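A single protein chain has been omitted; all remaining protein chains appear in their positions.
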Amino acid sequence: MKIKCESIIQNDSLQEECAVFGIWNHPNASEITYLGLYALQHRGQEASGIVSSDGNTFYIHKNVGLVADVYKPHILATLKGYHAVGHNRYSTTGASNINNVQPLFSVGKDGPICIAHNGNLVNAKELRDELAKMGALFQTTTDTEVVLHLLARTIGNWKERFKQVAEKIIGAYTLILMTKNELIGIRDPNGIRPLVLGKLNDSFVLASESCAFDLIGAEYIRAIDAGEIIIINAKGLHSEYFANVRKTTPCIFELIYFSRPDSQMFNESIDRTRREMGKQLALESPANADFVISVPDSSNAAALGYAQTLGIPYEHGLIRNHYVGRTFINPTTELRKAGVKIKFNPVATLVKEKRIIVVEDSIVRGTTLKQLTKLLRSAGAREIHVRVASSPIYFPCPYGMDFPTKEELIANHYSIEGIRKEIGADSLAYLSYEGMVSACPDYNGGYCTACFNGVYPLNYESYSGKFSLE
Amino acid sequence: MKIKCESIIQNDSLQEECAVFGIWNHPNASEITYLGLYALQHRGQEASGIVSSDGNTFYIHKNVGLVADVYKPHILATLKGYHAVGHNRYSTTGASNINNVQPLFSVGKDGPICIAHNGNLVNAKELRDELAKMGALFQTTTDTEVVLHLLARTIGNWKERFKQVAEKIIGAYTLILMTKNELIGIRDPNGIRPLVLGKLNDSFVLASESCAFDLIGAEYIRAIDAGEIIIINAKGLHSEYFANVRKTTPCIFELIYFSRPDSQMFNESIDRTRREMGKQLALESPANADFVISVPDSSNAAALGYAQTLGIPYEHGLIRNHYVGRTFINPTTELRKAGVKIKFNPVATLVKEKRIIVVEDSIVRGTTLKQLTKLLRSAGAREIHVRVASSPIYFPCPYGMDFPTKEELIANHYSIEGIRKEIGADSLAYLSYEGMVSACPDYNGGYCTACFNGVYPLNYESYSGKFSLE
Amino acid sequence: MKIKCESIIQNDSLQEECAVFGIWNHPNASEITYLGLYALQHRGQEASGIVSSDGNTFYIHKNVGLVADVYKPHILATLKGYHAVGHNRYSTTGASNINNVQPLFSVGKDGPICIAHNGNLVNAKELRDELAKMGALFQTTTDTEVVLHLLARTIGNWKERFKQVAEKIIGAYTLILMTKNELIGIRDPNGIRPLVLGKLNDSFVLASESCAFDLIGAEYIRAIDAGEIIIINAKGLHSEYFANVRKTTPCIFELIYFSRPDSQMFNESIDRTRREMGKQLALESPANADFVISVPDSSNAAALGYAQTLGIPYEHGLIRNHYVGRTFINPTTELRKAGVKIKFNPVATLVKEKRIIVVEDSIVRGTTLKQLTKLLRSAGAREIHVRVASSPIYFPCPYGMDFPTKEELIANHYSIEGIRKEIGADSLAYLSYEGMVSACPDYNGGYCTACFNGVYPLNYESYSGKFSLE
Partner (left out) sequence: MKIKCESIIQNDSLQEECAVFGIWNHPNASEITYLGLYALQHRGQEASGIVSSDGNTFYIHKNVGLVADVYKPHILATLKGYHAVGHNRYSTTGASNINNVQPLFSVGKDGPICIAHNGNLVNAKELRDELAKMGALFQTTTDTEVVLHLLARTIGNWKERFKQVAEKIIGAYTLILMTKNELIGIRDPNGIRPLVLGKLNDSFVLASESCAFDLIGAEYIRAIDAGEIIIINAKGLHSEYFANVRKTTPCIFELIYFSRPDSQMFNESIDRTRREMGKQLALESPANADFVISVPDSSNAAALGYAQTLGIPYEHGLIRNHYVGRTFINPTTELRKAGVKIKFNPVATLVKEKRIIVVEDSIVRGTTLKQLTKLLRSAGAREIHVRVASSPIYFPCPYGMDFPTKEELIANHYSIEGIRKEIGADSLAYLSYEGMVSACPDYNGGYCTACFNGVYPLNYESYSGKFSLE
């Protein structure tokens, strides 16, 4: 049960968060959940779990590793039944403990119940202490278990019960629960993390992103609303609101980086939004160069938007090694310089003697870009102009993004000019805050942009760093 | 997390139960616990777990399999700290679920706590339902988790708190608990399952049987009393009684079969007690034969006692294959006759044409003996006289022995003469109930002999079969 | 040792072949070889092996799986010494047998010797039979073992000995051998498979492609010539020619598909050559559409070249799931339609109602393209114009490309118009043979284009299908 994973390279990207998936009433429930988790692999590569049910018995399998490694045919065969909930997990929060791998499963007054969670509760520690005083026993170190314990102390129908829970918990939470009789989908009153509803023949499906529906051939119906609770059971689908929606503020970083470009949000593909960000960036901060390259694949769309807007050629200047797994043997001292090259290699004949615009989606610590510019220069690049398709990140995220502390964010240490020097670029420009927001789909609501401007929508202002239950 | 173990052969023996081990304040705590569990392997071969602690952080490792397979050097290295609790488990009660492997670990108002249990609670289901109504969430299907939840609802010092728990739970329980600050040993008010105290230099150790002390070089101090709670912490060892001892009734089957012959009980080695049973059996039911053989190794001592008393030679007539593991590929139909031969093979040249007395420790379903007599006859044995060093078993055990139901016990289906026919012996005799009890050490208390005479010491008379939480 | 890998999806692409890597005289020999194999992972994902040596003892590790899975820190630690040879293997030729995983190792009159091979011998079966008659024992089913047996029957210096071997073997072979005293690199007289030489400080390195040098920070020196033998030992590097070069005919498919775009060939990056093919394709077969997309990542460069030439926007229309591993649970019947979607998902909002040009690098069976057009149409594409950046493939390859038989090649079943219908495109055009060859670097030699025109450079004309030793 001890797990030790050496991280590949000091990754500057935001660590992905979590994926949830659920299906009710399908003869291949666990198989479909497997495919759904597969399509959502980009949201969490640390561990995966599926709980299936035939309405009576629950079947569980979970383990650390990629979806393709965790499930094998003989394993899927044991996950019987017509209903299933799945989860991919990034975070290693808590002791690296298989108990922490979701979905969590427990038996209480409601009988067996399982839960899968994407997001983060800001006041989990306080709630744990409070619940412990009342006799609750915690067998994981996840904030998710808090929800189970709170639920076990409520009465009424599910909407009423969840309303009581929602009055206690503060944070971002997209939840899928499964009992003997129903599959329940919940999105927090701010709608910070995504959750979408689909239909596969006669079965309803819930997923973090619509790209999961594409793979299983399900029809996309709509996004679950902020504050909405969806109950799927033998009688069909039932929707209610367990909370007065304060202000819908979905995480803008889902658009910038997290979600897959082929997923939809607000009737718009993520790809289109990122293209828009690239376009806006081009208008705000054009550059003169021989061509534009992306840092594949996360900034592909933004780079293309940037290049097309300015009429500068778009090129594949960095080749990505797609066999980079979760674990990689860290080279010994002399070979550490391999560094980012394990993931990216420049096409030397292309970049040689050229003036290049590198479009990146965001800068967190700045370490990857620093290595990349070095790599490009040693391949002969004459000029490197970095353009970032989002604004500088100044604040940590308490809502489920595995962000570094304030101290680790490069924007808190340098001016833009200082960052430019630090990463070794010839010029550097970020997308303006206004430009970034304006590139996002306009719907009757706003976005959580706390990491950019420090405005935490949940008024939990004291938050000042990495959240931990331990 | 799905575990499927094919059982070796339809085993007539009683399935072993569980082993507990604990040590406080030793630089090699987890290593010593490993050795202790190793010496106690005979009490449980299904799964094993160790929780260690440095007084602050807890380290956990558990898995299905034998002690030698579950722990490897790199695993033991992760089990840091000065204190440790270990558990070997037989029972697959509950969904085969690694969550069920003990020690259980949870965090509640007492902070982190772990528990290892040998025994069985008779009223666990009722208590679970009651606790669930109060909001308790169960993440295992063990009765042990009930104790954790009850404890979390008590106040006072450990003695007082455990007194409150003891008022609720009915059954057999030898428990070792560990918190940040203490190691706690508990034996139920009837003292059904054993627990002994030892000392290794400056460290106190607790174990199911004294043979664990021999291996680690610890000094045997004494048995924990029925109803006693031992608290070991920085201040030393503190003993109290949390219950008025109703009537001490240790399980007589520990003497007949469970415990290792080199362990001590009531200042007597188990070996001596079994020898005494064999002797008594010889006096009650002598037989005329060329020699006496045992069913190795469980009836070695009784067979020797029987042979010596009558002056008949003792021989090694059955060779046991010691490489029989927990899992064995069941042969296809044609080869099923391999059956018990996978475990035992008669020495043909020895048994040929001979009159043999087979001394067995007990008969449960009768299947093994039936196969053995067939095996001996086909090897040429002329006469087979079976002598059983305990009385006929008529009643199931609710106190932790993995016993079959009434229906499966052969003694409920046939008279002694009928059993003789069924197993194919030329003669059959059991040790009388009185003879059996008289062979056990005489101390100021009695024994639980419920499986022989149906007198359940805990007045839980409604009990009628295999206990299950599911 | 039995290995069963279910293939991901019915893959239309050419199966990759093999990678070889060798280093002499470096304190981190096995670690560097690991990195080199990592960079060459695209040439073989079935299995990997490293043999290292301290000049006296040889250390071996090989297993099926990806490089990142086959080697772990404790494994690399056992691969001691200063010299190493590594191999990545695609082919499952032969019984799936770990013995077949290269490098092969044997001990004969030359002492210990190991060999890594990329290519394929056309007359391996005849040679095996002949050698067997002379008493040779084969413990693998690889053609590579034939080389070892032949070598063991030669005398003289390495050049002379290999000359004798080269007189016997017909086919494509890039070989790296290692003995106690030297590292030997060999490229067949036609130079069909690539092999390049580099320098890392004082150590010489050999690799299938130059991208391996980029990762380890080695300097690219030059390609090994056709018919050249390079001997690296304590005295340095020594080059000779063991064969009169008939006609240098490197495999044109290395340029079209196999090699990584950031690798160099004939002083030109593969990326540039593919761009040139796309450009040529645009000139020959322009199309009118809203944008151009590639089938990521193999046709990225050609698609970009095509788009830039015609001034049509280039878009990322297909999102590739990078977590597709070697094994994937094949969905049950109902879910088989998942098919190619496991690997690619169209960006629906982008392709909807649009006229699209799909640039593919080559068409083998046509199955992937057929699925892709269906996928794009169901995402709303209005027109789909397929452009292929190479010529139609009519002939199988006996030189190491894991090609289907004549019967499986779609071009042998349909006219171009027939293929268009079969794959469901609105228009289809291939690059002309002349255009394809003209896009390749012009050096003083030609290319093997046997799969396109049936001109087998080794005059082994009887060849008519998949080669197999069994």
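Going in written order, the chains are labelled A, B and C, and every chain counts its residues from 1.
Here is the rule we use: contacts are C-beta pairs under 8 Å (C-beta built on N, C-alpha and C of every residue); 3 or more make two chains touch, one makes a residue touch a chain.
The structure displayed is predicted, hence computed values, not measured ones.
Put simply, the missing chain touches B, C once the whole complex is considered. Shown as candidates are B:Ser53, B:Thr140, B:Ser208 or B:Asn300; the residue that touches the absent chain is B:Asn300. Only one of the listed residues, B:Lys133, B:Lys247, B:His316 or B:Lys421, touches the absent chain: B:His316. For the chain missing from the display, the contacting residue among C:Phe105, C:Tyr241 or C:Phe266 is C:Phe105, taking the whole complex into account. Screening B:Trp24, B:Tyr71 or B:Trp158 against the full complex identifies B:Tyr71 as the residue touching the chain left out.
What chain B contributes to its contact with the hidden chain is residues 28, 31-32, 34-35, 38-39, 41-42, 45, 66-69, 71-73, 76, 211, 214-217, 260-262, 264, 268-269, 271-272, 297, 300-301, 304, 308, 313-316, 319-325, 327-329, 331-332, 334-335, 337-338, 341-342, 345-350.
Residues 1-2, 59-63, 75, 78, 95, 97-99, 104-109, 132-139, 141, 148-149, 152-153 are the ones on chain C that touch the missing chain.
The rule is short, and it goes like this: only the chains that are shown with their structure count from here on.
The touch graph of the protein chains shown is a line. Highest inter-chain contact count (C-beta pairs) belongs to A-C. When each chain is reduced to the average of its Cα atoms, C sits farthest from chain B.
Chain A and chain C have centres, each the mean of its CA atoms, that are 36 Å apart. Per-chain Cα centroids separate chain B from chain C by 61 Å. Within chain B, contacts with two or more other chains are made by no residue at all.
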